[in-house]
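All protein chains but one are shown in place.
And then chain A:
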Amino acid sequence: MSDLTRKTAVELSELMTSGETSSVEITQAHLDRISATDTAVHAFLHVDTEGALAQAAAVDARRAKGEELGPLAGVPLALKDVLTQDGVPTTAGSRILEGWKPPYDSTVVKRLKAAGIVILGKTNMDEFAMGSSTENSAYGPTHNPWDLARIPGGSGGGSSAAISAYQAPLAIGTDTGGSIRQPAAFTGTVGVKPTYGGTSRYGLIALASSLDTPGPCARTTLDAALLHEVIAGHDPMDSTSIDQPIPPIVEAARRGDVNGLRVGVVKELGGEGYQPGVEARFHEAVELLTKLGAEVVEVSCPHFQYALPAYYLILPSEASSNLAKFDAMRFGLRVGDDGENDAEQVMRLTREAGFGDEVKRRIMLGTHALSSGYYDAYYGQAQKVRTLIARDFTNAFEQVDVLVSPATPTTAFAIGDRVNDPIAMYKNDLCTIPSNLAGNAAASFPVGLADEDGLPVGFHVMAPVMRDDLLYQVGAALESALADQWGGVLMSKAPELEVTR
């Protein structure tokens, strides 16, 4: 048997169905790979060896009994540490939740378990999903498997790094301003932000409730679609969950036909500030879509340039409210409870010790934006900009079926490069943020390596609300055409990681 960790989820499923291997063997191969590579990558915060092997054995037993299983049953997965899993440590990358074990499963986890997907452990992330590099984790940064001196993107850097280090074929991320798509772009993988409300937020430790969206990460478009189908759908536990049928995403990923599809290149998401290698790969991918029969036109979304400031007012405002519950009283860390300090002092000392700089910055920014005298000028205005961005999308989708742009202005930058320059860090989310504000579906697909540094470039596709299938249609078409050129998916070009035994 060739290395099981190099297989896609679909290939692993076929091997299990034909009886050539078992979920326990596959899970063990991935656990071995994690232990051989994670000292260097640090994709995981917690590896649940015992739990994963027990889940795998249970799937094998069901298969042996002849039970009909879902297409991903027995396939291992890495879970972003922001989603609760019963009895498994969940920290959201923060000291304030160190050692906390949730007493319940999030809906996403419930659905993964029901589909027989094996959860290997919890992946590293920027604290409370605040960041674009996974350097803001309280437990240390994750390294990009393509170049260990570089960041893997954020906030879901651990999930994307786990996939690109062949530690797991599938992962779950959450996307508030690009936290699935930006790491996908930086690691040469596929990352999808479903339509807001298309996947449940129940049991997701909230950053910004009107923006957070759980979604799939994978090495291929079809793997991502199959995982998307598992976690999507209405959830009565989430009052913002959309009660509508899921679009035919798996079928779209299998078909991958863009003939006649109208594709809009967003005029405002390109040009100055974009790395030449990123622009070059983007334009080649657009040309490829034209060759495959798509009709490509330029579309203007004039208010997208204000998405970044609006987002950095709306997100901190929601975050300052959502993170108020971390007050040292009901769960997690408590500092200063020695009889000398009253409750308020204990709260202040705990939040000082438990939160990192980025979290403090954003909580204070949110507190400022919502405070008396500033509310209308900041928060109120930002919500009006949100209206203008949503209108831009509506107008654009009257002209075209999907919009495209580079996923990020640059490739992965070096660890430490932007930690003291929050604005430079925030600008990395320029292309991904508008979709979060409007709630529409979006994804990043790998389209090659930048000439300057040989690092992956992501192609960003945006689709209307509840038309997530269109993302997969475009992604699969590109993937299939590019795989012919590359002799496989882009990940096959990644350098070998040095393993420790």
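The criterion applied here is as follows: contacts are C-beta pairs under 8 Å (C-beta built on N, C-alpha and C of every residue); 3 or more make two chains touch, one makes a residue touch a chain; residues count from 1.
Note that in this section contacts and distances are computed from a predicted model.
Colleague: What is the protein name, per UniProt, of the chain that does not appear here: "Aspartyl/glutamyl-tRNA(Asn/Gln) amidotransferase subunit C", "Phosphoribosylformylglycinamidine synthase subunit PurS", "N-acetylglucosamine transport system permease protein" or "Fe-S cluster assembly protein SufD"?
Modeller: So, among "Aspartyl/glutamyl-tRNA(Asn/Gln) amidotransferase subunit C", "Phosphoribosylformylglycinamidine synthase subunit PurS", "N-acetylglucosamine transport system permease protein" or "Fe-S cluster assembly protein SufD", the name matching the hidden chain's UniProt entry is "Aspartyl/glutamyl-tRNA(Asn/Gln) amidotransferase subunit C".
Colleague: Can you say which of A:V297, A:A343 or A:V499 touches the chain missing from this structure?
Modeller: Of these options, the touching residue for the absent chain is A:A343.
Colleague: Looking at the full complex, which residue from A:M130, A:L226 or A:A382 touches the chain that isn't shown here?
Modeller: A:A382
Colleague: Kindly state which of the options A:S18, A:S239 or A:Q485 is in contact with the chain not pictured.
Modeller: A:S239
Colleague: Which residues does chain A use to touch the chain missing from this display?
Modeller: So the residues of chain A touching the unseen chain are 100-104, 196-197, 210-211, 236, 239-240, 242, 303, 306, 308-310, 312-313, 320, 324, 327-334, 336-337, 339, 341-349, 351-352, 355, 357, 360-361, 363-365, 367-369, 371, 377-378, 380-388, 390, 422-423, 426, 436-439.
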